[in-house]
Structures are given as structure tokens and as C-alpha cells.
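Written out below as C-alpha cells is the structure these notes cover.
The complex appears here without one of its protein chains, the remainder shown in place.
After this line comes subunit A, so read on.
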């Protein structure tokens, strides 16, 4: 998992497919990020915020009861314990510091489940920036709690009513809006997608998940490295950050997509939202609406580095159904006293299935990134019998 260079390529994927109007803005973000990432003072500022504000390092919790039931060892990387309740804060603190360093006064963002929007609103409040968050009207309805949180934090939430009224259209709208305000606003993208340098930059900001987990696994496991590393995938940022910590090890990497939005298993190559990767599409090439109980995974595409890891065979991409996810939420809640986000429950669901099917052999060690907590999903869960 390397620096994709000036062209922003991961093999055949990635790149910078945006209107000419946005090219200078992308180039400016790339240049600023390269300089900041090489600057020890920037790293120190970010590390300090991650520690004293976001609550890092997050715990690595053995799922004691579940492990006993399944006959394998399950370790949970607890991003649900990070401030604002998900891994999204890691990336946003990095990008918000970068925006401030670039002299920007406003953050723009898209959000699906609302976690990236909440993280953006939070960082904006902390650093004295304003925030405008684009969100599909369907997601606003099912993630009303997070809409309210963003507004309490002082962000403007813009309702997007075009297309599927979910994350895909919120992303398109945020990019269109960016064209109109590139001089004052910074586009704070929420996953490992979009035009170069975003897929790479967001992975670097999320790398902290994998690096912490790797050190924690070394202390926890006799073999130091887990056999499997599993994370859910919307655009793929928590997975990319987690995988980055294990890229050089023998651990098997597994990304879990929602069955109704399975870009790799069910999609084809597409150029969308600024990069070349996989996305689900109809026979005429129109991008399809993803369908998932988890708003944060309701995205028809996947970040370009994942497409590359898939092609290399370095990571495997699998799917689980909504029903399996609901079941996984209940299992984890009852067995460990942890209510996971619906997104994170995708990773749990695959592990439950793989353990049952024998795909995970008895005694296997499995690290699961628990990307967020489930409080935001309680109204959705209340509607499910």
C-alpha cells in the first residue's frame, strides 16, 4: 500500500477524473498534503489531537464470549470508542488541520450515515471553521439523530433530493458545489475515494487504526499477527486504514460489502466521483442505487486501492445480507455488551458466517475493525421486528 505518485494510480485504478475547473484545487490539496505529511510539526499537532481530543489509541477488546461460542479468537478494534463514535474522526482531524494550514475557512463534506458529517462538524467547531454537509434526503430521514447532532455542532446540512437521495448523490452534489467555492472552501472527503490525492490521503489518515491494531495484536496474540483482518466497506476507509497496518504481514485481508451495494462482487469498472474503480451499474453504464440497511454502506462504488488489492488477490471482498447484519448486531450486543453500527456489523456478520461454515478454522485468530457505535441506528433497529 504505497504512495500512488503524481498520477494517483493504484495499478489501473484511481486517477483524477474531475472537471478542469477542479484540477488546480486537487493539485493544491496534493501539494499541501505532501508537505504537511512530511512536516514533523503537523504530525505532532495531529497526534496530539488524536490523543487528547479523539481518545486514541482506541482499545483492542477481545470478544471473550463470542470467541468461546465460535471456537475462534475474535479481537475488536474499537473505533466505536473514538470521539463522535466512529473512525471517521481520524481522517477529518487530519483534513481539517490541513485545511487550516491551507488558509481555508470552510469545510465541505458529503455524508451517508452522518458519521462523516458529524466528524466534520466537530472538527470545524474545534478549529474555528464553518462546515457545510451534503446529505441525501433518504439518509436524513433514517439518520435524523446525526442530522440533529451536526446542526447542534453548528454545521449547515444541505438536503440532496436528486437521484437515489443517498450517499452517491450527496457526493455528486458536494463535488458540484466545490466548483463554485474552491477559493475559500476545502473539500473534506469522507472515504478512500474521489480524485487523487483523496484515496491515498484518507488512507494515510486512517492508517493509525491498522498501526495501533498491529501493535496491540502483537501484545495480545502468541503469533503476534492475526490470521484474518476483517473490516466493512462503504467507500473503504476503515478497511484501508486497517489493512495498511497489516499489508506487509501474512494476515488474510477481508473487506465486507453490503450485498445490495457490492461494487467488487457485483460491479464493473467505472469512472465516477473523480476516480476509476468498480461500481454497480446497469447494462447501459448508468450507476445503480445501492441498497443497504446501513446508510454508510449504501454506496455503489468502492475506493480505487481496494479495486487494486482485489486484482492483486491481496485482499478478498465478500458480501453479507441485511438480515445477517441485523442478526450480527443482536449477537454482538447480547454477547459482549457492545452495540455496533450497522456498517460495522457487516464485518461481524461475515465472521459469524465464516466460523459457522468452517471457513475460519477452529482456533483461528480474527481482528475485526468495529468502525463505529450503533446509537445512531437505534430508530432503524426499532422498526425491524
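Basically, contacts are C-beta pairs under 8 Å (C-beta built on N, C-alpha and C of every residue); 3 or more make two chains touch, one makes a residue touch a chain; residues count from 1.
The working rule: contacts and distances are computed from a predicted model.
Colleague: Consult the UniProt record of the chain that does not appear here and report its protein name from "4Fe-4S ferredoxin", "Tryptophan synthase alpha chain", "ABC transporter substrate-binding protein" or "Fe-S cluster assembly ATPase SufC".
Modeller: "Tryptophan synthase alpha chain"
Colleague: Which of these touches the unseen chain: A:168, A:214, A:331 or A:346?
Modeller: Selected residue, touching the omitted chain: A:168.
Colleague: Just to verify: which one of A:21, A:35 or A:68 makes contact with the chain not shown?
Modeller: A:21
Colleague: Which residue numbers on subunit A touch the omitted chain?
Modeller: Touching the missing chain: residues 7, 15-25, 162-163, 168, 172, 175-176, 179-182, 268-274, 276, 284-287.
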